[in-house]
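My structure is below; once you've seen it, I'll send some questions.
With one protein chain withheld, the remaining protein chains of the complex are depicted in position.
Going by the order they are written in, the chains are A, B, C and D; count residues from 1 in each one.
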Amino acid sequence: MTSLSNNTLSRWSTDELLCWSLRGIATIAGTIVMLIVVFLIVEALPVLHHVGLLRFFTDPSWHPAEGLYNLTPMLWGTLFAMTGSVLIATPLGILSAVFCHYYAPSVLARPYRRLIELLAGVPSVVYGFWGLVVLVPLIAEIQPPGPSLLAGILILTIMILPTIALMADASLANVPQQYLRGAAALGLPRWATIRGVVFPAVRSGLFTGVILETGRAIGETMAILMVCGNVVQIPSTIFDPIRTLTANIALEMAYAIGDHRAALFVSGLVLLAMIVALVVSAEWVSRGRMYG
Amino acid sequence: TAQTFSAEQLSGKLVITGASTLAPLIAEIGKRFESHYPKVRVDVQTGGSSRGVADVRQGFADIGMVSRAMKAEEKDLHAFSVARDGVGVILHKENPVQALTDEQVVAIYTGKIINWKDVGGKDAPITVVNKAEGRSTLEVFLHYFKIRNTDVKAHVVIGDNEQGIKTVAGNRHAIGYVSIGTAEYDESQGVPIKLLSVGGVAASTETVRNGTFPISRPLHIVTRTPPVGLTKAFIDYAQSKAVHDIIKQQYFVPMVD
Amino acid sequence: MAETLSRPQNLREWLAFVLVWGAAGLVTAVFCWLLGDIVWHGIGHVSWTFLTAPPENAGRQGGIGPILASTSLILGVCLAVSLPIGIGTAVLLAEFTSDQSLFGRITRRSLDILAGVPSIVFGLFGNAFFCKMLGLGFSILSGGLTLACMVLPVLIRSTEEGFRAVPASYRLSAAALGLSRTTTLIHLLLPAAVPGLLVGLVLGVGRAIAETAALIFTSGYVDRMPESLLDSGRALSIHIFDLSMNVSGGDTNAYASALILVIMLLAINGTVSWLATYGLHRKIMTV
Amino acid sequence: MTPVESLTGPHSRHPLEERPACRAPQPIVEIDRLSLYYGDKPAFQDVTLSINKGCMTALVGPSGCGKTSFLTCLNRLTDLIAGCRVSGQITINALDVLAPGINVIQLRRRIGMIFQKPNPFPLTIRRNLEFPLREHGIRDREQITQIIETTLRAVGLWDEVKDRLGSPALALSGGQQQRLCIARALALLPEVLLMDEPCSALDPLSSGVVEDLIVGLRGRYTILIVTHNLAQARRIADYAALFWVQNGAGRLIEAGTAKQIFENPRDPLTAAYVSGMRG
Partner (left out) sequence: MTPVESLTGPHSRHPLEERPACRAPQPIVEIDRLSLYYGDKPAFQDVTLSINKGCMTALVGPSGCGKTSFLTCLNRLTDLIAGCRVSGQITINALDVLAPGINVIQLRRRIGMIFQKPNPFPLTIRRNLEFPLREHGIRDREQITQIIETTLRAVGLWDEVKDRLGSPALALSGGQQQRLCIARALALLPEVLLMDEPCSALDPLSSGVVEDLIVGLRGRYTILIVTHNLAQARRIADYAALFWVQNGAGRLIEAGTAKQIFENPRDPLTAAYVSGMRG
């Protein structure tokens, strides 16, 4: 990679101006994160003061109206829903992009891409609504009650699929032609080329896609609230209802007061901590090489 | 009443925030109010009862909407009830169970009865639909049946009424409780649910209105200081007979006839 | 390139073939199911008056005219704010910061975190910060700004990928001619990075137009035709949410509104890619 | 021992036809009235040529006359290019190359190709060689290790890389990369090798090494080599063919033995090209 960073010596003021204003702009992104963290902490402070952080993990249950604040089941709920959907959506999304580039005749590739772009913009309430009236009754037929971890995973999968699919699509478009021609000249069949040559070449883009989709999966609120059942428990099967941290906030924030309200902001903080853990471990996995 | 002000005297913007249950009703009342007083604008926002209380206290809103009885620690606010709302138990339409005693409801909600055959229905597990912590429907329901929320063994926890109705409509073995007006309307529209009578009284807006139905909640609007001027005019208007048709249109029950 | 005619040769190739087509088929099927549902229930209510008239009786009757206006304004504010910031940050990360530098790492990590913040937290934050602290109240401006914060990560990340895909030779040859970095950026790199930017834009617009939780607390619930950016305005997705979850008997209009939203999105995505291919072709002459 | 003799040793994993030396001209590739169009634009037209078994044939001509396009017809790489249309006939060892139903994968395995710009995959050195072998059904670990060593020795790369087979192939120098690409092609035991200016992107030292390697392959493989370097063509080729652009499309101007083309050209264009160029 080339970088212009060392070239601070030029006397061209426009360049300096540009560099510094870009830095200013970029700082905004960082500042927003800071502001959000500070905001969450300030709002959560009262309850942290009263009950301390530990009880959010050791209390017998989540009944904030009665002073019980255990968040652990929701932490698991969030983790299960996220993991499940990322595990399904990632291969589906990547295969979708592969379809567009290497399998679909061009008359199909274009509308298919458009279709995925559309999926990216359907509001989460529509997904949730559809899940509630179509998907959940279907699941209820198999194994009551219907609203369940499974429903959440399926809806989340549809929702995050476009993110990974479009990112993968953009990365595949950048694969140097010479790799493809080299592979073809060796008589490598299509899938072998994709698996052996294309995927290694687009690691960085795929990785970015996974990070973004995971973020979206963790953060999704409305749809998950409508299909997951929202019972605070650690699920023992995928047919059990769960509640995620986001659903917890959305569900109870509207009518919560005092410590209950502050406790919901602790949910937000815990969620943020989860995201930070995710980002850090992603960095650790890639060891800084993936972004190159 | 509202007619004490002439259309010219009143002007300005009224910000109302609070319970989402009340928002469509107050918004419609606001629109009619605006049509009487062209220089007035009524902005209705949602966010929940607690948000209404908080916003009014901070002076961020002129009026708050609270869809429950006022709590002890909210005595600093001035509350005005605008309508009532009954809470009724619903089942899927195909469920053969026609009535449940209060004890049976309690047993179902506390997990002592988990199969419909124990209350005269088919052999199928019961799906218990409960409301989320903090919702006034929940509080009213629990209060009437004298259940502690920690004892409730729910299979699904929901937020808004429509979510409850859609959940029960999509699961033949579910039991839930929602706002009676909403349920009545949906039932009339062919949604496969049915309202159960409670304590022998049929659940309908009619029984809520005449006071015989035992589970109901008042819908309030609140202010921080005693209302004057525009705020007072609006509150008076919202409590007047002139809006009873709107209240009925939104499937709530007017306070007085 | 698609060598669509050659048949899979061995078992693994067949399996992959089936898998890829299967995945595409599955996605298409789910999509058609979902969209078919919306179209089926909604198409009957879409008419010119539905598009222009104000909602009546809490949205059960009437149209969505003011709501469309508010939605466009919110989206406009969101893009007007997030595009410059997004592109600027992407440029900084891709062109002016090495992968190892502390500033770049911190910014990049912050963005990853921002991407995972749930929209409801954005909503509460936007309400506290824009509505109350900055005194913007419930307004289209607050809503647009909150959305801008939300779409930034996706916009920046994909634009950055776009810049990384530009060949290094452009930068070297421009520098060797004594062109300033500013010029190089504006005239060469930016046009060449547009494909990446477009992915970001499509994803960002999609996310912004579909947002509910963040807007309830910021741009508000008022369904009057907005007169200024400081007026409260109800977004289409909130309207859909309210009709389907809060207003009994609102389902059909909810479906119709969802249909309009999908059509709106189609139009936006179409325009964006048209602008890109044609507008770009005038500027950048790749053959 | 020339580098390639070692190939016939442990490497002969299935009965190979005796690799033919270039003595009696015995056509292995027959090209009949071949034309190629990109969309409506012809790249070359009406080329009729036969390539003899075990011989090295050099294709020369100015830029854009369709040499690369011509090579890509022979292994059907043209299939990858949207809007590319080929007409005419190509037979390799009695196989009709342009027939729609043939097994392209097998065809390409039998015809190796080396590109102008070295194009190792973004994998390790070992994986670059192992991966195509596995795809072509060679699974045995030991055999693969064996083949890797043999082919790397054949291209003179073994001593340079044997300690770092696990490092990325893209970290090699240009010349090493090109030799790796040749090794990769040789590992599949092709019958015909197509080389598209294999040395032109390399410095003279590496270029010299690669040229030595190619000379070492002569007589063992049927080789079709495109080169800009007339001196090189003269040095190493048995046969030569000159392409030229006429009326906007490439044409085959003259073909014959290298000796005849370079010393006794019949066509005035050929005479001008082989004499007037700088080397």
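Operating definition for what follows: a contact is a pair of C-beta atoms (placed from the backbone, for glycine too) under 8 Å apart; a residue touches a chain by one contact, two chains touch by 3 or more.
Since this is a predicted model, take the numbers as computed values, not measurements.
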Which residue of C:Ala192, C:Leu236 or C:Ile260 touches the chain not shown here: C:Ala192
Selected from D:Gly66, D:Pro122 or D:Gly175 as touching the chain missing from the view: D:Gly175
Which of C:Leu11, C:Leu102 or C:Ala176 contacts the chain that the document leaves out: C:Ala176
Residue of C:Asn10, C:Ser98 or C:Thr252 in touch with the missing chain, whole complex considered: C:Ser98
Footprint left on subunit D by the chain that the document does not show: 62-64, 173-175, 200-208, 211, 228-232, 277-279
Touch residues of subunit C, complete complex, unshown partner: 98, 100, 169-180, 183, 187-188, 191-192, 283-287
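What we mean here is this: only the chains that are shown with their structure count from here on.
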A-B compared against B-C, more contacting pairs: A-B
Whole-Å gap separating subunit C and subunit D, where each centre is the average of the chain's CA atoms: 49
Geometric centre distance via CA averages, subunit D-subunit B, whole Å: 81
Shared-contact residues (touching 2 or more other chains) in subunit B: 20, 46-47, 159, 163
Subunit D, residues touching no fewer than two other chains: 79-80, 82, 104-105
